[in-house]
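Missing here is one protein chain; the remaining ones are kept as they sit in the complex.
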Amino acid sequence: MSLFWRPFMLLLKKDLLLLKRRSASVVSVIFFSLLIIIIFQIGIDLGEMSPIPFAAPFIWLGSLFGGMLRMSRTFESETRGHVLEGYRLTKGIVLPLYLSKLVLNVFFMVLLQFLMFVVVVALFNIQSPLFYLKMAWLPFVLGAMGFSAVGTTFSGMVLGDSSKDLLLPVIAYPILSPLLIGVIKSFEYAASGDVLSLNPAWISLLIAFDLIYISVSILVFNILLESQ
Amino acid sequence: MKKISSKFFLIMPLVVALLLTIAFYMIFIFAPEESTQGAVQRIFYFHVSCAFAMYCGFGLAGIYSVLFLLKRQPHFDHYSHAGASVGFLFCSMVLASGPIWAKPIWGTWWTWDPRLTTTLLIWLIFFACLLLRRFFERDPRGPVYAAVLTLFGVLDIPLIALSVKLWRGVHPAVLGKKSNMPLEMKLTLLATNVTVLVLFFAIFWIRVRLLKLEHKSEMLRFEHQEN
Partner (left out) sequence: MSPDFPRLEAKKVTQSYGYRCILNELDLVLHGGEVTALMGSNGAGKTTLMKVLCGLIKPRSGEVALFQAESFSLFTQEGYLFDDLTVEENLNFYRQFFNVSEESLEEMKESFALENLWNMPIRHLSLGQKTRTALARTFLMPASFYFLDEPFGALDQVSHENLLKVIKHLRQEGRHILIATHLMERAQGLFNRILYLEKGKIRE
C-alpha cells in the first residue's frame, strides 16, 4: 500500500507547491468563471420568478468554463522538462500519478464551484444559502469528479502543444454531455422555487458516469503516457 | 487475396445497386400508404435503416479501438477509423432524414425529442473524434488518442441515451405504430434494413482498403526518402 500512498502524497504535495507558484493562473481561472456568471446574470431578467432554480445552472456553467481552462493546464508543469517521461522509469507510477492529478483537479473544481456558489448567492439574493448548500453539494461534487476524470485524461492527449489546447473542449464537452445535463436535472424544485429534493435516478446516472470514466481512465492512462 | 478483392470491387456496386432498386421499389410501390401520415411516412424505412447502420459503425469502431489499444496493430486502427467515419456518415443521414420527416408530421424541423437529442450528441462525439484524427495527422500518437476517444465515446452512448430519456420523459408515440404494422410494411422495413447494411459494409470495406493503401503509400514514401 505504501507503494501507492508514498508517491501519491509526494506528487500531490509537489503539485500543490507548483499551484502556489503559479497562483496567478489559478486566480485568472476563477476570475474568468466569475465574469461568465456576471455577464449571464446581466442578460436575464427574472421578474417575479424565484431565483433559486437559476442558481444551480449558473454555478455549473461558470465552473464549466473555468474548469476547462484548468483541465488543459493539468500537465503544464510536467511538459517543459518532459518530466512525465522521466516518471515512467519508476515502476507502478501510473496509478498514483493519475489519481494525484485527478484529486487535485476535483479539489480545484469543488473550490471553484463553492466560490461560484458564494457569488450566485449574492447576485441572486438567495435567502437560505446554508439550506441550499446542504441540498446541492452532492450533484456538484459528483459533477466535479466526472468532469475532472474526463478532463484529466484528455489533457494528457493535448499536452505540450498549444495549438491543441483548442482541441480539449471540442473533444471533452460532447463526452461530458450526460454529466452536464445530469447535474442540473438532479434538482427538483417546489412550486415556490425552493429545492425540494434530489432526483435519485439522476444521481445514480452521475455516479455511473464517474465510476465508468474514472476506471476507464486509469486503464488507458498508461497507454497515453507511453505514446508521448 | 488481391484478385478476390478486385473482383469484389467489381461485383459489389452491382449488388448494392440491385438491392437499392429492390428496396426503392418496395418503399415507394410495394408498401401501402400509411393512413395518417401519408407519403412522407415512407422516409421511415430509410431513416430507421440508417440508424441501424450507424450503430453498426460505431459498434465496430468501439470494438476495434479496444483491440488497437491492446495490440497496437495498424490494421485495427484502420477498422476503427473506418467504422467511425462510415458510422458518422450514416448518423448524418439519420439527422438529415429525421427533420424531413418531422416537418410535415410534427410541424417543426427539430424538437428536443430523446432520440433526436441522443443522435445529435453522438454525432458531435464522433465529429470530435474525426477532428482529433485531423489534428494528429501523420503523428504516430494520433491513432492511440483517437482510439481512446472512440472508446470513451462508445461508452457514452448508453449514458447519453439514459440521460436524455430521463430528461424528456416518454418518447412521443410517433414510432409506436411499428408493432401493428401490416406485413408489407414489415417486409419493406426488413428489405431496406438489409440493403442499407450491405451498403454500409460496402462503404466500410472501401474505406478500410483506402486507409490501408494510404498507410502503405506513406511507408513507401518514407522508405524512398531514406534511400
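The chains carry the letters A and B, assigned in the order they are written, with residues numbered from 1 in each.
Here, contacts are C-beta pairs under 8 Å (C-beta built on N, C-alpha and C of every residue); 3 or more make two chains touch, one makes a residue touch a chain.
Remember, it's a predicted structure, so these values are computed and weren't measured experimentally.
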Message: Using the document's definition of touch, tell me which of A:Leu17, A:Ile44 or A:Ala190 contacts the absent chain.
response: A:Leu17
Task: Check each of A:Ile39, A:Val83 or A:Ala122 against the chain that is not shown and name the one that touches it.
output: A:Val83
- line: Note that subunit A touches the chain not displayed via residues 6-7, 10, 14, 17-18, 21-22, 77-78, 80-83, 85-86, 88-91, 226
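By definition in this document, only the chains that are shown with their structure count from here on.
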Message: What's the distance between the Cα centroids of subunit A and subunit B, rounded to whole Å?
response: 33
Field: Contact set on subunit A toward subunit B in their complex
entry: 150, 153-154, 157, 164, 167, 170-171, 174-175, 177-178, 181-182, 185, 199, 201-202, 205, 208-209, 212-213, 216, 220, 223-224, 227-228
- prompt: Can you name the residues of subunit B that touch subunit A in the complex?
  reply: 69, 121, 124-125, 127-129, 131-132, 135, 140-141, 144-145, 148-149, 151-153, 155-156, 159-160, 162-164, 166-167
